[in-house]
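Report on one structure; see the data block that follows.
With one protein chain held back, the other chains of the complex are shown just where they sit.
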Amino acid sequence: MITMWKLEAYTGGSWSMARAALIGTALGAGLFVSLSAARAQTITVWSGYPEMAPFYEHVADGLKASHPDLHVKVEAIDLREHEKRIALALTSDQAGATIIELSGSTAHRYLENDLLPAAPNDVSTFVNDPKNFDAFFANDASKDKIVYAVPLFRGQGSLYYNTEMFAKAGLTGPPKTMEEYNDYAKKLTQRDASGKPTVSGWSMRLSGGGQGIAEKFWTILFQYGGSVLEPAANGKWKANFANEAGRKTLKQYLDNVYISKNVTVDMPADAEAFERGQTAMFMRESWVIGDIASKAPTLKYATAPLPIGSIALPTNLYVKGNGKDAKAAWDFAMATNSPENLVWLLDKVGWLPNRSGVDYSAVTKGQPAFAAFVDYPKGYKFFTLPSIGPIDEVLTRLAAQLTAAYGNPAIAGNDAAIDAVLKTAADETNNILRRESLLAE
Amino acid sequence: MLQRKRWIFAMIAILPTLVIFACVRLYPIADTLRLSLHKWDILSKKKPFIGLANFSELLGDHLFQDALINTTIIAFGVLIITIPTALVVAALIFHRTRSRFASFYETSIFIPYVVSLVPAAMAWKWIFDARLGPLNFLLSNLGIAPQSWLFDPVLSVICVIILCSWQALGYAVLIYLVGFKSLPVSLFEAIKLDGASGPQSFWYLSIPMLKPITLYVSVVTLVSGFNVYAQAFVLASDSQGAPGRLVRVLVLDMLENSFRNYRVGYAASEAVVLLVIVLILTLIQFSLLREKGRP
Partner (left out) sequence: MIKPTEGSRLRFRRKLIDRTIDLVLVSFSMLMILPLLFLVSNAFKSPSEMLNWPPTIIPTDPTLANFKAVLGETPLLHWIGNSLLFACLSTTCIVSTSALAGYVLGKFRFRSMNIIFFLFLATAVVPFEVYMIPLYFQAQALGVLNSVWGLLLGYMVMSFGIFLIRQNVIHSIPDELLEAARIDGAGEFWIFWRIVLPLLRGALGALAVLAFFQAWTSFAWPMIITTTRETYTIEVGLALFQTGFTVDLGRLSAASAAVLIPSITLFVLLRRNFVQGVASTGLKE
């Protein structure tokens, strides 16, 4: 170390540089020491939703009585980066225990490769009890009837609409069919003198990273009776959107963008736009309720279920680790599902807890917007992402195809062109499935 | 005897660097070549050999083709903008080198190069914003309709080119400045006596004599152009409500294939293609710009 310092000192009038090097190294040593200070028992929570960080900290606080030595570190980052770090970290050895928040479909590939351990017996019993979790959620957290995780929350889509804008446009209630969506969008769009939309009638997901576009497309496709991937016999799948349902869906997007001109790609979109009054309605998950409460508390809005059904994406808590730390981690995972914590989750964060038999009425009465998510009509259908290895790749590639299609005015109104686009995308999907030996022939 | 002692010293001295080099450079490069011939998703323990199957899949992959086209356009765009601009600016600064402003010029042109990539890209992202950005404001004052810079397929690529050139210019200008300072003054005086004007001596004397520098700057700029990633990442960053169109570049496609689709072998084959392209372009530049008659 000293030799290095002398070397720096020789390099041209750079006492400042030598000093910088010294300071830098000292800082680093200090950081190092603080980072590697030993803790009694540390578990780390990895989450893909930054808004969940306060929840996990709340759960940790609740555990202080029973686990005085426990230190919980919460690392919540952007979802795509979160999935990446899991892929990279699970294949190498980690110290301590990590609680990994992951959706069941993404977790599948790790379970296939034996990279996540099964849950201990008490957790297993808890999850499999039908009084605690509907079979749908228990299955999502299991593989071949073995439980690997504790279900926590789900993403479920509903419609958010601005009641003031609706009243101004003479509309009394939310749209009930997909055709009504188009009508309403036209009536709600506000335009400037040249006819350009300034407030979009319906904010559709037209751009942005990753698979979100594909998931939103699938949601609308579902209302028309289609799906991106359809299961066939013996665990195989095939693409199911190069058909009339797919055409209707893509047409709806293109008509709204290019024919009725209710929304354009570069307009502000999504939750932020809704909060700022730049769009009249959009579809999203329940976390928006908490976002609106903190960023636009005076916004007059309501929620409504979708015409046929919605996506339900369960997210579970898996544990990676050994020994005492792992036990503490599973205790933590179980603690997240205590009724008190789940009510806190719904109230303060807004994601929907999966556990049944808990009384959420205190929250839903205070915030009627939750009604659309928990009080859905009889016969409401749900779909979820298939638990297969290449699901991310399929959706990402589909998203790229759709983004190109949404940006292409030439195909709007041209049924043949729309069909061609869908066929290309479906072929690509099937190729991926074939490559992974998952294609139903 | 002395030679032997010197040889031993040389070997010992270079050994640490050589070992490090072998570990962090030679081995990974070889491994990339090896992985490109295998099929491996990060998680599984089996890595079957599949020959050139990855490469043939690449040929038909439209996302890869998009990435290749975008990256090529961006790299050459940056090159075409940076080299002439840097030459001219450096010449101008050199002309005024004795004034007190010279260091101000140098500093302000070089700052974009040393400023962290992400803040700078965020600054430009705001400038390009269709609804809020000053660029559209300026254009509307000049009578041009505001454009959606970050969403249009063509304009978004131009945005990346502008951002990259802005960052690369400083380094190029500095290197050229050094070159100008080392040009022999006597030649310039001679040509002035012959009646040549400023621009003429620039064109006929400076540019040819700066060829080695142009070669260096052009190789460096083009190679870093092909490796563009951070800029595309930030300009398209997923801030909900205002994501830009993702300009797909090679490195981005590679990382997506490795860490999102978990196809490391496939990503490695992309890396090999990138390597081959860079090597070929470097060779071309060397043969075009090399001084004739030099070893």
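We just call them A and B in the order they show up, numbering each chain from 1.
FYI, contacts are C-beta pairs under 8 Å (C-beta built on N, C-alpha and C of every residue); 3 or more make two chains touch, one makes a residue touch a chain.
Just so it is clear, the structure is predicted and the values come from calculations on it, not from any experiment.
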* Selected residue (touches chain absent from view) among A:51, A:112 or A:331 -> A:51
* Asked: Which of A:58, A:71, A:85 or A:261 touches the chain that is not shown?
  -> A:85
* Structure fact -> Of B:10, B:207 or B:288, the residue touching the omitted chain is B:10
* Structure fact -> Given B:37, B:150 or B:169, the residue that touches the chain left out of view is B:169
* **Listed residues A:140, A:215 or A:272, member touching the removed chain** => A:272
* Missing-chain contacts mapped onto chain A -> 4, 7-8, 10-14, 16-17, 20-21, 23-25, 27-28, 31-32, 35, 44, 50-51, 75, 77-78, 81, 84-85, 88-89, 91-93, 271-272, 276, 287-288, 290-291, 294
* Asked: Please identify, in ascending order, the residues of chain B that touch the omitted chain?
  -> 2, 5-7, 9-11, 13-14, 16-18, 20-21, 23-29, 31-32, 35, 89, 92-93, 95-96, 99, 101, 104-120, 122-124, 126-127, 131-134, 137, 166, 169-170, 174-175, 178-179, 181-182, 198, 212-213, 216, 219, 223-224, 226-227, 229-230, 233-234, 237-242, 251, 254-255, 258-259, 264, 267-268, 271-272, 274-275, 278-279, 282
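To be clear about the criterion, only the chains that are shown with their structure count from here on.
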* **Averaged-CA centre spacing for the pair chain B and chain A, given as whole angstrom** => 35
* Asked: Touching chain A in the complex: which residues of chain B?
  -> 41-45, 63, 130-131, 148, 150-151, 153, 236-238, 240-246, 248, 256, 259-263
* Structure fact -> Listed in rising order, the residues of chain A that touch chain B in the complex are 78, 80, 83-84, 87-88, 90-91, 109-110, 112-113, 115, 207-210, 264-273, 389-390, 392-393, 396-397, 400, 403, 407
